[in-house]
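Every protein chain except one is present and positioned as in the full complex.
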Amino acid sequence: MTLVGLDLDYVACVVLFCVGLYMLVAKSNLIKKVIGLNVMETAVFAFIVTSGMIEGGQEPIVVAGSAPPYTSPIPHAMVLTGIVVAVSVTAVALALIAQIHAHYGTIEVDELKELP
Amino acid sequence: MIGGALLESAAVALVVIGVAFLLAGTIGLVRFPDVYTRAHAASKCDSAGAGSVLLGLALHDGFAFGDLKLVLLAILVVVSGPTTAHALARAAMRSGRRPWPRDEGGPA
Amino acid sequence: MITLFWAAAIALVTFAFACLWRADVGPTIQDRILAVNVVGVKTLVVLALLAAIRGPSYLLDVAIVYGLLNFVIPIAATRLIETGRLGREAPR
Amino acid sequence: MSVVFDAVMLLLLIATAITVARARDLVAAVVKFGLYSLVLCLVWQHRGAPDVAITEAAVGAGVTSVLFLLTIAKTARSERR
Amino acid sequence: MRVFALALVLVVAATMVIGIAGLPPHGDPDGPVHTHVGARYLEQGVAETGLRNLVTAVLLVYRGFDTFLEVVVIFTALVAVLALPSATRQPPQSRDESAAASRRDTDDAVPVSPVVFLVVRLLAPFIAVFALASLYRGHVTPGGGFQSAAIIGAMMIALGLVFGREHAARLVPHGAKAWLQALGPLVFAVVALVGWRLTGAFLGFPADEAAHALREALVVILEVAIAVGGAVILAQLFMALDAPS
Partner (left out) sequence: MTTLGPTLLPWLVALPLAGAALVPIVARRDARWAGGFTLVVALVTTSLASVLVAQLASQGPFSADLGGWAAPYGIELHFDRFAAWTMPLAALFAFVIPFSWRYLDAPLPRERWAPFYALMLLNLGGLLGFSVTGDLFNLFVTMEVVSLSSYALVAVAGRGVAAWAALKYLLLGAVSSLLVLFAVGLLFALTGSLNLADVSVRLAAAEPSGAALLALASLAVAFLVKAALFPLHVWLPDAHAIAPSPVSAVLSGLVVKVGIVGLLRVLQLAAGTGISLEPLNTVLMVLGATAIVMGAFLAIFQDDIKLMLAYSTISNIGYIVLGIGLASPFALIGAFVHVFNHGLIKVTLFLAAGAIIHQTGYRTLSDLRGVARRMPQTAAAMAIGAVSIVGLPPTAGFVCKWYIALGAFEADQGGYGFALVFGALFIFVYYVRMLDAFFFRSPVRPEVADAVEAPWSMRAPVLVLAAACLVLGVLGGIPIGFVEPAVVDLLAALGR
């Protein structure tokens, strides 16, 4: 679907990316920031998968009864890897946040900046 | 095998009924005054609606082996929906929410 | 038939917006979780509808995975609200 | 039909993301984030990527959100206004 | 802050939209995505790899090294979380306070709802069976190593939520924990070595028909290692972040 030359499926990914970026930059709470990061990541994944789709395409599983065209399997493999990376980064970030809270008693950036 | 047309129309009917139930659940969720009534509306209608749509899907092209998955899915929805509604209502009760009293008007 | 499925899917996603409004305004946390769960069930049905539209039955696996794990978040969240933490400790 | 569905689905996805951003209560934010990943499954399914959809469903509904909730349980439940 | 954020977001959005406008339209069967590397995978993937799910074929056979590194990434996450000081090993503020807290938080105060208890116990075996089925049929249906890892991991986490972490911890045998969490990278290295001996290429899979069974065995071993290793790591991440406070 296109509008004034813009691919709306791609634009949706940009919008999601920006929602995530807004959360990451504007929110003071660290957990909200990490959620924003996750939203950004999924936006990029959505972009990659969208680029691999094909008009009227089937999932890339060649079994009896399936017929070309198939969607490209490469983006799917990339996104699977990406999801695992995203979970790993999130887990480390959350462990760090727990540390920060145990030490400072807050997870708000505004308050953390005021502390020595 | 029953007539395909019969099966087909049964499937259509089930899907339509299911969507209607889900609509009712949505209305309940949006319009009802407190969490208990909303949970009541949502859990019942969702279980019935989702189950009905899924059964309709299972019927629509005969009853193949793959449709067992749909039946399993329907059972799952019917089991887990009320469970979460229960857990929620329990949490609401424990955190001290009073149910909405009809005679006092507005939500508590 | 496919048209009916598409129509049903579109209708359900449209209903989901209404539930999402409830999830946004609350007012209590339980309302929000409930509304999210309702959207979840609708999405699950739409997943099944999409599988039926696209054909192969293995596409239902997605819906089944979600159906099986559907209860995890509400249970964890309500547990957190009730006790302020998750899980249980073994008796000390 | 497919195009209409595509548009509505993406709108729902964006709306979900925005409600995640708006939530003040962190528990609500995480629960909504779980929903967000579920709606994302819908996108994967529609785009013909069931492998990604299964992983996203399991990770979003069972792993990431619970890890978030664990951290919230240890820290603070609500975003300071 | 909010104004700055909005400005930044708008700039980023504008840049991205301008850039994206230059992309070939998606879904076009003649687009570069579908005519270059992807086309070969689709045409010859089944013959070359013996896998019908081409996503699995790309993950394990064509781009196995990426998957090796992916397994390493999630192992890194676990090691990273274990390397951090435990946030909760802090001395409690005061004895009375912590005693009060533990009284308030004991299981007697707020038991897990029996309904929830029952349902989780009822569903857990189904989840496990489903994960195994998706692992076993990962070459013909969506599913495979990571998918199963995520599902089993989520199941362990659910059990840990309802039955308590001690109970969930027993699902991972303590003595074998160090081996299980390293299963992914180690098995990958071993398979790479075997492939090297057999085909002369790192992570190569024997292509000729005669070695069909061997190739299948290697793929299955990899899938199982990814699934078990991944699930154990996810469960351990849960455990580490859930350390009692």
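Chains here go by letter, A, B, C, D and E, matching the order in which they are written, and residues are numbered from 1 within each.
Keep this in mind: contacts are C-beta pairs under 8 Å (C-beta built on N, C-alpha and C of every residue); 3 or more make two chains touch, one makes a residue touch a chain.
Predicted, not measured: the structure shown is a model, and the values here were computed from it.
Across the entire complex, contacts from the unshown chain go to A, E. Interface note for the absent chain: among E:A13, E:V79, E:V140 or E:V220, the touching residue is E:V79. Per the touch definition above, the residue from E:D66, E:E166 or E:E216 contacting the chain not shown is E:D66. Panel shows chain E; residues 15-16, 18-24, 26, 31-38, 40-41, 61-66, 68-70, 72-73, 75-77, 79-85, 178-179, 181-182, 184-186, 188-189, 192, 195-196, 199-205, 207 of it touch the chain omitted from the view. In the full complex, chain A contacts the hidden chain through residues 17, 24, 30, 33, 37, 40-41, 44, 47-48, 51, 74-75, 78, 81-82, 85, 88-89, 92-93, 96-97, 99-100, 102-104, 112.
One rule holds for everything that comes next: only the chains that are shown with their structure count from here on.
Shared contact partners of chain C and chain D are A, E.
Counting only chains that touch, the fewest steps needed to get from chain B to chain D is 2. The minimum number of touch steps linking chain C to chain E comes to 1. Relative to the whole-protein C-alpha centroid, the nearest chain centroid is that of D.
Placing every chain at the mean of its C-alpha atoms, the farthest one from chain A is found to be B.
Note on interfaces A-E and A-D: more C-beta pairs are in contact across A-E. Our note on geometry: chain A versus chain B, Cα centroid distance of 31 Å, whole angstroms. Each chain gets a centre from the mean of its Cα atoms; for chain D and chain E, those two points are 18 Å apart. Shown for chain E are the residues that touch two or more other chains, namely 53, 55, 87-88, 110, 116, 119, 123, 134, 141-143, 146, 151, 154-155, 157-158, 161, 234, 237, 241-242, 245.
Residue positions of chain B with contacts to 2 or more other chains are 76, 80, 83, 87, 90, 94. Residues 110, 113, 115-116, 119, 122-123 of chain E are the ones touching chain B in the complex.
Remark: chain A residues 2, 5-7, 9-11, 14-15, 17-18, 21-22, 25-26, 28, 50-55, 57, 59-63, 68-70, 72-77, 80-81, 83-85, 87-89, 91-92, 94-96, 98-99, 101-102 touch chain E in the complex.
Per the touch definition, chain E reaches chain D in the complex via residues 53, 55-56, 87-88, 134, 142-144, 146-147, 150-151, 153-155, 157-158, 161, 234, 237-238, 241-242, 245.
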